[in-house]
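Let's look at chain A:
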Amino acid sequence: MDNVLEVTGLTTRFSKESGTITVVDQLDLHVKRGETLGIVGESGCGKSATSLSLMRLLDNNATLTGSIRFNGKEVLTLSEAEMRSLRGKEMAMIFQEPMHSLNPVLTIGRQISEVLHEHEGDSKAAVKQRVLDLLTVVGISRAEEIYRDYPHRLSGGMRQRVMIAMAIACNPSLLIADEPTTALDVTIQAQILNLIKKIRKDIGMSVIMITHDLGVVAEVCDRVMVMYAGQAIETADVRSLLRNPKHPYTVGLLQSTPRQRAKRLHSIKGSVPTSENKPNGCRFAPRCDRVMTICWERNPVFHPVDQHSSCRCWLFTQDKDHDQESSVVGG
Partner candidate 1 sequence: MTTPILEVKGLCKLFRMKKGWLQQPHYVHALNGIDVSVYEGETLGIVGESGCGKSTLGKCILRLLDPVQGEIRFQGNEIGKMNKNEVRAVRRNMQMVFQNPFETLNPKLTIGHILTEPLIAHCVPREQRQALLEETIEIVGMSKQHLSRYPHEFSGGQRQRIGIARALILRPKLIIADEPVSALDVSIQSQILNLLQDLQEQFSLTYVFISHDLSVVEHIADKVAVMYLGEIIEFAEKEKLFGRPLHPYTQALLSAKPITDPDDTREQIVLSGDLPSPSNPPEGCKFHPRCRSRMEICKVELPKLSEKEGHSVACHLYQSFAAIDSS
Partner candidate 2 sequence: GTLATKPDTDEGKKDANISEKKGGTITVAIPSEPDTLDVHKSTALSTEGVALNLGGALLYRDPQTNEVKPHLAESYSISEDGKTWTFRIRQGVTFHDGTLLTAQTYKRTFERAMSPEIAPKGVGMVLGIIKSIKTPDDQTLILELNEPSATLLTYFTSASWMQPLSVDAVQKFGDQYGRNPVGVGPWKMESWKSGDSITLIQNDAYRWATPFFKNQGPPRPDKLVLKLIRNPQTAVAALESGTIDIADLPAKDAKKFKNNNRFTVLEQTKRGLGLFVELNLNNEILQDKNVRKALQMAVKKDAIVQSHLQGEGIVADGPLPANLFGYDQSIAQYAYKYNPEDAVKLLEEAGWKLNAQGIREKAGKPLHLELLSMEVWSQPAQLMQGMFKAIGVDVKIITLEGSAVDQLTAAGTFDLALDGYVADDPDILFPFMHSTQIGGMNRSAIHDKTIDSLLEKGQVTMKSDDRAKIYEDLQKRAVEEAFWIPIYTEKRFVVLNNRVQGLMLDPSGLKLYQDVWVK
């Protein structure tokens, strides 16, 4: 298949003094070559944990199970050295906080050329030329000057451009962008989103775009996965998700987005469960308008609803006796 990334049954646990908590639970996803997958969900639902799991960048207290196949390789069994040669070269990442994601005491030039030195090993002059080119590609006009500058002198938008330059330096086949525009203003956000779209087209990479803003999803993504409390609850291509959402949570989310037309907003009652007190059955049950008895008892499985979308909800499950556990093993 033409999938850059295939993830099945990914589970991420953190062990703490108070016990282990599962922040990503039996997650399946795939990204096709050249495609942009959006992951949306509320704060704390495990979006960052997922992306860091993919790069194996989590802290030592995390355990990963399941399978992550990247370009045919099983990521979870790679040695740390092999993993290093993957990161930055084939799989790159940009983060939410451009203010904090650059080392304050190293020049921009140095931070970008590091990647090239590590993975390509070109001559110094060549690397420098490449870095300057990269800076121009991401729309920084005074490349020579910025090359020698330190991060604190740049604005948020500029820093995010630098981060992008760093990420695409080795032409990776997958770029993971973890809320790259949340900290930026609307006008700057538009610039960055445009830039990502353009670059994706130019070098033909796949992108995982993590965000909590459905607007951003609509703008740049081909497909979307909605996460709730560590689980995927719906995936669909963008159009059908926005036009025809299935899961009550997705529906609620879309309706609670402020619009001029509605006098009163729809609101989802209650708040996201913390990782310590997840309900037994469906995790959304306590907040759901259309909750049924079965919802309180068993967690539904994730399965296709139509050719465009899959969903985790008893409303769309014909066979309500379907055993959750066995299906997971099978899937």
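Selection criteria: all candidates are chains of the complex that A comes from, given by their letters.
Convention: a residue touches a chain if its C-beta (ideal position, glycine included) is under 8 Å from a C-beta of that chain, and two chains touch if they have at least 3 such contacts; residues count from 1.
Just so you know, these numbers come straight off a predicted model, no measurement behind them.
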{"item": "Numbered candidate touching chain A, per complex, among 1 or 2", "value": "1"}
{"item": "Contacting residues of chain A [partner candidate 1, same complex]", "value": "42-43, 155, 157-158, 185-191, 193-194, 212-219, 238-239, 242-243, 252-254, 256-260, 262, 264-269, 271-272"}
